[in-house]
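Here is the structure we will look at, set down as structure tokens.
What you see is the complex with one protein chain gone and the rest in place.
Letters are used for the chains, namely A, B and C, taken in the order the chains are written, and counting of residues starts over at 1 for each.
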Amino acid sequence: MVKYSAGSLFANALHGHKKWPKQWPDAAPKTSYDVIIVGAGGHGLGAAYYLAKKYGITNVAVIEKGWLGGGNTGRNTTIIRSNYLYDESARIYDHAVDLWDGLSQELNYNVMFSKRGVLMLAHSVHDVQSFQRHIHANRLNGVDNQWLSPEEAKAFCPPLDISPGARYPVMGAALQRRAGTARHDTVAWGYARAAAALGVDIIQNCAVTGIKRGTDGAVRGVETERGFIGANKIGVSAAGNSSVLMQMAGLRFPLESYPLQALVSEPVKPVMPCVVMSNSVHAYISQSDKGELVIGAGTDQYISYSQRGALHILEHTLASICEIFPIFKRMRMLRSWGGVVDVTPDRSPILGKTPVPGLYVNCGWGTGGFKATPGAGNLLAYTIARDEPHPINAPYTLERFKGGRLIDEAAAAAVAH
Amino acid sequence: MLLIKCPYCEEERPEIEFSYAGEAHIVRPTDPSKMDDTAWAEYLFIRDNTRGVHYERWYHIHGCARFFNAVRDTISDKFIMTYKMGLPRPADVEIAKVKE
Amino acid sequence: MKNFRKTGRGRIRRARLISFTFDDRQYQGFVGDTLASALLANGVHLIGRSFKYHRPRGFLGAGSEEANALVTFDRGPGRVTSNVRATTLELFDGLVAYSQNNYPNLKFDLGAINDIFSMMFPAGFYNKTFMWPKSFWDKVYEPVIRKLAGLGPAPTEADADHYASLYGHCEVLVVGAGPAGIAAALAASEKGDRVILADEQNELGGSLLSNPEARIDGQLAWQWLDKSLETLWLRKNVTLLSRTTVIGYYHDNFLGLVERLTDHQGDINPASPRECLHRIRAGKVILAAGAIERPLVFAGNDRPGVMLASAAQTYLNRYGVAVGDNVAVFTSHDSAYETAFDLSDAGVKISSIIDLRADVSEILLQQAHERGIAVLTGTVVCGTKGRLRITGVRVAKFQNQKVSNGTEHIACDCLLMTGGWTPSVHLFSHSKGSLKWQDDIGAAVPDMANENTLSVGACNGTFGLSAGLEEGSIAGGGGNPFRTEETEFGTGQTWQTLPTNRDPSRIKAFVDFQNDVTEKDINLAVLEGFKSIEHVKRYTTTGMATDQGKTSNLNAVQIASKAIQIPVQKIGLTTFRPPFTPTSFGALVGHRADDLFDVTRKTSIDGWADDNGAVFEPVSLWRRARYFPQGNEDMHAAVARECKATRNELGIFDASTLGKIEVVGPDAAKFMNLMYTNPWTMLAIGRCRYGLMLHEDGYIMDDGVIGRLADDRFHVTTTTGGAPRVLRMMEDYLQTEWPDLNVWLTSTTEQWAVIALNGPHARKLLEPFIDGIDLGPEAFPHMAVREGTIFGVETRLFRVSFSGELGFEINVPAHYGRALWEKLFNAGKAYGITPYGTETMHVLRAEKGYIIVGQDTDGTITPDDAGMSWAIGKKKPDFVGKRSLARADIQAPGRKQLVGLLTTDPNIVLEEGAQIVATPGQSVPMTMIGHVTSSYWSTTLNRSIALAVVKSGRAQTGSNIYVPMPEKTHEAKICATVFYDPKGERLNVV
Partner (left out) sequence: MLSEKTGIHLSIDQGVRLAPILTNETEIGGVRLIDEQVRYSLRFKPEDIAAVRKASQLDLPANIGMSSIKGGQLVLRLGPDEWLLISDLSRALALKQTFATLSSKFTCSVVDISHRNLGFIVHGENAENILNTGCPLDLSLHVFPVGKCTRTVYENTEIILLRKAEHEFHVEVWRSFAPYLSRFFETSVTDKAQIRMGARDDK
């Protein structure tokens, strides 16, 4: 792997940039691998990378039905944070943030992780109570999160409207300074390049059509558009399409897939210094390094795989954004798009073993998958390599839905009395 | 915004009059106490989440206030048919017929 | 200043000269101009700087496809808009605009240093750099990168304008009012169907506006246009929408249209909305969106003065402006000749037509010859000269795939280019219709539709006036009534990168002008292994600028296709995403701003609270009085006073927001048994019971007091925020699972105003005003409900208490709420009546250990966790949530349970949400065993109290727990949840 640096950039500039090697070779599938990862998003590529890098398994293929990073990795609003309430959540997301920090150097690929801070707005007494609970729990868990008064929030994010007469007044905010954003595509590309350099095959445009199991019930490999590929360990990391893949192995999952939209504005000079989230009015916003406001919308209400969202969702989202940031009303929407997110009943992921021997799953991240990318990748790799979950992902079993030990962050922020 | 034919109103109405109500034909067991944890979890949480022809419920909450069933293609988001609550799940043949 | 206006041409209104300002310099133009045409008339080509390299740029086009000419449109405070295309900005007297992305000025821009070092900034350079040393990223690199962001200035103040939105319906929506669209609208509207014809431009007419010489039915284009529009105008079933962009095509023929209402007006009318979003449901959509001319990709193709040929034709014929004195034309398509001839006929010198093709139609050559225009066939432009404006081109012969070394210099002050035409399939693509590649035009055209839509004319790949008219008319349901006389639209070739005799790595041939993506960048992406067009797009950012690749996508795809050596059809097209052109957030917000952003529900008593100085808090959609401060009281003082008054005398509280549902029918009790944990069958008429409702997963969802009014009638109350979801869940089960039950549900939340009287004097105050109810303690015990009248108004009177004091809740029809409140308040003065708000209500109930669902429970708490196993009907075979309570983890020991907490230091009021540990002095991460759910200063007890959930908390009653705070760890003792009057004696005060 050619090392990327200002120096190599300069050297290549002298050659008219004609000597750069491929970032990852386009592999043809071999007949079998030790491990197959289905889904070349950030999570799947991350898993392949860590399998090779940390767990010594390099005979790995990542199989993707489209192009790598073309699913939710490239369709989200890139928010990274870990100020979750429950120990289980705080641990898994903070593990991810630990890995985000230093990822550019580890991969030798600048993923532009920007610790610009994530500000979560409280608009009611109930929000305040709920955020305080988060902050206290985070403090005792060693997770960075602090309370800001409305004035402090405004100082941190000047475009914010904190007038007390607003319909949804800002009554304060929780700030995680260590949180922020990263450049979404580069995460997938960086993992792909680093994984490929360690010997991982990345096979694009190769849809999985079946999961083959032996008489003992264990997996034997996958049927694909390009033929059968054998493996005794298969990790599925396919976001919105997880149900479809699990069904190929005869498993039914507690998942539903919903359309989720996002949009960007035209680029303008810097105005938003941080990420702002408001769960009460469903508004999520930051400004990209190019100057575009990046805005996340809510999901449509029905199951869909169409990657096509509705106009009224965008209307509501922008009404919310302009309620909190009245100065943005003259900004212009440049592009909107839809993704498909898979949601579990407790809105926490399922990451671990499945009832089928040799089949591992990483799914159900809902609208929050991007922030977990390196963590999910590493934990999936660990689980596959050891055939047992890492303590961090041990609670994220499929079994929890049977016993009732759910990890329900959203319920914990229960709607007010 | 989808256009949804309410089988009670017998009219196509805009989606914002409706509320999605999850997968259809998941019948609540008559005696839940007789079920083991696995079967109960299956009833509570396990869903087909079909990519393709999906059976689902909608609630005409801002209309006639009736829940009803629908068959919809989740790839195109097109409704294939809607039918009243209590009617049996249409057979594949019927769906194929309507699709044509 | 030289004037480039041509007499006798254009549709501008020359009667009125108007002035405008660009970069602080004043110019003149006419009504009917765009900023672009007016600047060009003044000889100004330099309009902006590109994003990355800050290269000087001129006008590329004449419409919404413009990639270069972005300006800041300044209408004063609150009315500054960035990134406006000068080519669509209509001129008015006094218009002010500024160039963008330059410092100190447009002509001399320091940022242009990027251009000199551009070899260091190829596609994806930032992925490869700025990583060392690591600490520099946060502190140096990233802040600098972020500072460089953006094109236009960011807004600084709230928008001074407002916006509107409407729903609309039509049988046929026609998008684009060019000839094909007008023909479609004429045919579709003939029989009375409602037709909407929308076009983004200020005038309807599309390509006809730039082509006055064309003839339809024997008339000149503009005559035919006037007549056709008049016909449409007179039809009542037709709506003509100009300045209206169809921004997106959504499910089931639902489309968003944004009409611009004031941006073109000189005198702004502050009463008028700036834009209106039309949300249209159409039976059928006819797309007649036309086509966009494609640039050629060659070295220096971005120099100011290099322009699309069709744009020059528009500037000439529509605005009466010659784009130069000495114009060269570079083309691979016949259509550019028409522009050259028009310009020549208008007296502009055409220095030469440079045609890539070796063979050009004899007719065109003949026509050029007649005008004395030199045509260089088989010739390619290898470079351009000039800094802020093109001064000439270098051309070379191109034969047998080889470019000769010898170059010729041709002087010119403008270079027009045509690389073919790209059908505007954007909306068709939004609708999820599939596209097919058409090799002869080198572009994709609509294939299979996913919605009820037809594409006609150029957007369907059907070029030429007569073909477009015919296709439009037939799509509208008519025949083809039109006769046209036109020269052939002609043919052409499409090219990827043009051949050159220079080192390709040393030239800049631009594909995406605004984002400065060159052909080299695309090749680099491919070299580095990016093979999907989506990857190429994201790696190079081609097509991601504010024009969304309208002029660049097809060139990018073809260059990538050539580099990857896969046919275009195989590598796919990038996806077109809404909106078609950038759309104001305001237009999408519509009316939903300020006080219309969301409903604020107010009770009938809210006005009294407002008049009497209440401080409010939002609770779900409602606003509720939180406390009633007197004088300079803060919340703490007010609440202390309100609590004291209620405990000792009498408090009055507006409880109207509580949800209410009337459950009626012979199976009402049976239904209630299934929905609530409690048993209902034996509840006597006139009695109440506290009801607990679970989700099917066994966790507490809602609670409330429920009264039985008759055998078949229950008055159910819910939490304020829970009312809609409780009703919905009840309906869901009733309709889906138990449709045979004879019971009906009716929301009565808003039917009743509810006034809660709490305190020892409650009965005394109430008694004189009540008819038909014996308020005596035996006749009307605690947890009973009676119907009667109060002040002659029917009431449902509940004897209930959420404070532990003697309490009544008076329900009266809502419109009487305020009047009743005032009467009671006035009469209550004799008993020291004190109005209190939600905060006092919370303290009073906490002193009694009553939970608030959503505060003391959080969606993970079972009845047993909350200490409310008593609320479960043990003999009931089933109710919603029952089975889930038997699950392994719900039965397992160690669950968090609701307990009371008393701090060792009675003056410490714990923070709500504070976490609890078993032993002090732990290091992070600590083992948390619970958290404080409610915590208050209790004036009544003269100490703090708290409720908390703690792991196995009930068994630890009497032990100490610890609450580590940043400054100090507090100690508290676990106790019972009832802090005050545990025997409930105060309810019995006579």
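We adopt the following convention: a contact is a pair of C-beta atoms (placed from the backbone, for glycine too) under 8 Å apart; a residue touches a chain by one contact, two chains touch by 3 or more.
Please read all numbers here as calculations on a predicted model, not as lab measurements.
Within the entire complex, contacts from the absent chain reach the displayed chains B, C. Contact with the chain not shown here comes from a single listed residue; of C:748, C:922 or C:956, that residue is C:748. Contact with the omitted chain, checked across C:361, C:377 or C:789, is made by C:789.
Of the options C:6, C:550, C:601 or C:845, the residue whose C-beta touches the omitted chain is C:601. If you put the missing chain back, the residues of subunit B touching it would be 1, 8-11, 13-14, 16-17, 62-66. With the whole complex as reference, residues 13, 32, 164-169, 194, 202-203, 233, 238-242, 259, 261, 269, 271-273, 276, 279, 281, 591-592, 595-596, 598-604, 607, 622, 662, 664-666, 742-744, 746-752, 768-771, 789-793, 812-820, 823 of subunit C touch the missing chain.
The working rule: only the chains that are shown with their structure count from here on.
Per-chain Cα centroids separate subunit A from subunit B by 30 Å. Taking each chain's centre as the average of its CA atoms, subunit B and subunit C sit 29 Å apart.
Averaged C-alpha coordinates put the centre of subunit A at 22 Å from the centre of subunit C. Taken residue by residue, subunit A touches two or more other chains at 306, 308, 310-312, 345, 402-403, whereas all remaining positions touch fewer. Shared interface positions of subunit B, i.e. residues touching 2 or more other chains, are given as 1-2, 15, 19, 37, 41, 44, 76-77.
Residues 1-3, 14-15, 19, 21, 27-28, 31-33, 35, 37, 40-41, 44, 57, 59, 61, 65-67, 76-77, 85-86 of subunit B touch subunit C in their complex. Those residues of subunit B that touch subunit A in the complex are listed here as 1-2, 15-16, 19-20, 22, 37-38, 41-42, 44-51, 54, 56, 72, 74-77. On the subunit A side of its complex with subunit C, the touching residues are 4-6, 8-10, 13-18, 20-26, 66-70, 74, 87, 102, 104-105, 108-110, 112-115, 123-126, 129-137, 139-142, 161, 167-169, 185-186, 189-190, 204, 265-271, 287-291, 306, 308, 310-312, 314-316, 318-323, 326-337, 345, 400, 402-406, 408, 410-417.
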